[in-house]
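First the structure, in the form of structure tokens, and then the observations on it.
All protein chains of the complex are present and in place, except for one that has been dropped.
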Amino acid sequence: MKVELINRPGNTAAKITLQPGEHCTAESGAMIAMSGHMNITTSTHKKNSGGILKAAKRLLSGESFFLNHFDSVGKEGEVWLGSNLAGDMLALDLDNENLIVQSGSFLACEDSIDMDMGWQGFKSLLSGESMFWLNLKGRGKVVLSSFGAIYPIEVNGDYIVDTGHIVAFNETLNFTITKAGSSWLQSLLGGEGLVCKFSGRGTVWCQSHNPNSFGHALTPSLRVRKA
Amino acid sequence: MQDNHFNVILTGDLRDGIDLSAAISSLAAMFKTSEEKIQQTIAKAPVSVKSNVEAATAEKFKTAIEQCGFVCVIKAVSETVAATAPVSAPLPVPVNQDVLASASEIVESPASFKGLSYKIEGRPDYSFLTVQIPANQTLKVEASAMATMDTHLVMKTKLKGGFGRFLTGESLFLNEFTAERAAGEIGLAPGTPGDLFHQYLDGQTIFLQNSAFVAATMDVTLETKWQGMLKGFFSGESFFLIRCSGKGDLWFNSYGAIIEIDVEDDYVVDTSNIVAFTDGLEYNITRVGGYKSLFFSGEGFVCRFTGKGKVWIQTRSAQAFTSWAHFFRPV
Partner (left out) sequence: MKCEIKGSQAFSYLEIELAPGETIITESDAMSSMDAGLDLTAKFNGGFFKGLLRKYIGGESLFINHFTNNTQRACRMTVVQGTPGELRSRTLDNDVFYVQPGAFLARTPGVTMGLEWAGLVSFIAREGLFRLKFSGTGEVFYGAYGALLEREIDGEYIVDSSHLVAYEPGITLKLQLAGGIFSSFFGGEGLVTRVQGKGKIIIQSRSITGLAGWLNPKFW
């Protein structure tokens, strides 16, 4: 499986090239275009693993219930994948490590990656993210998407990320919900409110923009919702 | 499909026997920017001055830049994805990213070119089109796309395409901007965040998805074409396409970036990601995979193109954005 990211970071598309016999699992609805001979199958789980329970858990995390599996029949084939919102993508090679991914950021992965739901505790509720997070582990390629550009931060000590800006982080990191400044008052007055504080050693990938801020900026111009 | 998009990379080296300042000033003249900006760009070399263009365009730029005196290489987009990412090295205050923004993403009409001279800035996510209208000529423009213009341009609103256009979901009206007596420029910004694409029609026909039209010269004929009940219904977009034919310039836009795909035998495109396609391609609405995929894959029906021609697809779909934005509507 070969991954190319085109047009970063504005409206990134991932071009995935598969050799015969290779499989790629993608979020449902992500396919933009593909070669005519690509085969697509839909299931609630990854090939040969999990089942309806995992799918239900995935649903809770804000991902979709169904996953699509692509494979190329006979000759090399390609699939273009896109995400729902404008934004960047990140392709990572996992080497038997654990990656914790914000719900909704998963786009695609190789067959060899195992997917499960993780529970980060009640603090997740306050983080502006979903309660459940996706745990990816195994050896292989993973493609994630975001709203805005993705930038990595190597944490060694403490680092603060505003809620709504986390894409993924290494399992070696721990996060707590805290305040941005030295005092709660200042943090609230400054409009920062609650933030996530990462500690330990590892990488956290952030998205430059917060989709909710953009949504709220749009609100006054949008047509009123009926009922 | 081959990787048919390329980046033009300025290596920062001068060609033999060329004076640096002379080369900078001729490059500045070509990009219509200041010498200072060119200097900053050169300082960051190797830097991509032109990204995601076809081989022919890349070649034109390479020739033009080499005439100015700089060494230039062309790389396939796929090779340079990694290379272009860290292009902005840390700078002290003051910062300016305009250098890259203005020099790297501007598409300009090539010098030897039959149509109107134009410029596309802000590519590929917020493309902005500036067209120079020669004296006493007129440009047809999608309603409300005008963002800037010279004061002597005259705008007339025309009812276009009659009932068909009304059904396509497009505005019933087209604006015609005429440069009276003297040449003038107009800047166009479609409402959709995305790219703009130019095509010079010389007898061939292009079909546009119903909201993709931005502007055209007067000799381009625009007609709405009924897709047929079945295709229209399942395409999820509209029952109509816009058929563009004749001779002249045509500009169309997308939501997200545009990817050009050369169809050799067959290619599948999600119905909501089609921007335009050339005449000569047959298309059918089909389902992907088995019946389970039809209902649960999130893809539903797709468009299968067969034959030989070009399809332009967009990297995002309006439907997905609309359903996201729905939750932010005032109650």
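Residue numbering begins at 1 within each chain, and the chains themselves are lettered A and B in the order written.
Basically, a contact is a pair of C-beta atoms (placed from the backbone, for glycine too) under 8 Å apart; a residue touches a chain by one contact, two chains touch by 3 or more.
Please read these numbers as outputs of a predicted model, since none were measured by experiment.
Can you list the shown chains that the absent chain is in touch with?
A, B
Which of B:Gln67, B:Asn136 or B:Thr157 sits in contact with the chain that's absent?
Missing-chain contact among the listed residues: B:Thr157.
Who touches the missing chain here, A:Ala91, A:Ile160 or A:Ile177?
That would be A:Ile160, which touches the missing chain.
In the complete complex, which positions of chain B touch the hidden chain?
With respect to the unshown chain, the touching residues of chain B are 88, 90-98, 101-102, 105, 121-122, 125-128, 143-144, 146-151, 153-157, 169, 171-173, 175, 187, 189-193, 211, 318-319, 321-322, 325-326, 329.
Applying the definition given at the start, please give the residues of chain A touching the unseen chain.
Residues touching the hidden chain, for chain A, are 8-11, 86-88, 148-149, 151, 153, 157-162, 165, 180-182, 185-187, 189-192, 197, 206, 208-210, 213-214, 216-218, 221-223, 225.
As a working rule, only the chains that are shown with their structure count from here on.
Could you give the separation in Å between the centres of chain A and chain B, each centre being the mean of its C-alpha atoms?
Comparing mean C-alpha positions, chain B is 29 Å from chain A.
Show which residues of chain A lie in contact with chain B when the two form their complex.
Interface residues on the chain A side: 4-8, 10-13, 15, 27-43, 64-66, 68, 78, 80, 82-86, 211, 215-216, 218-220, 222-225.
In the complex of these two chains, what residues of chain B are touching chain A?
Residue positions touching the partner: 1, 5, 52, 77-78, 81, 85, 124-125, 193-194, 256-257, 259, 261, 265-270, 273, 288-290, 292-293, 296-299, 304, 306, 311, 313-317, 320-321, 323-331.
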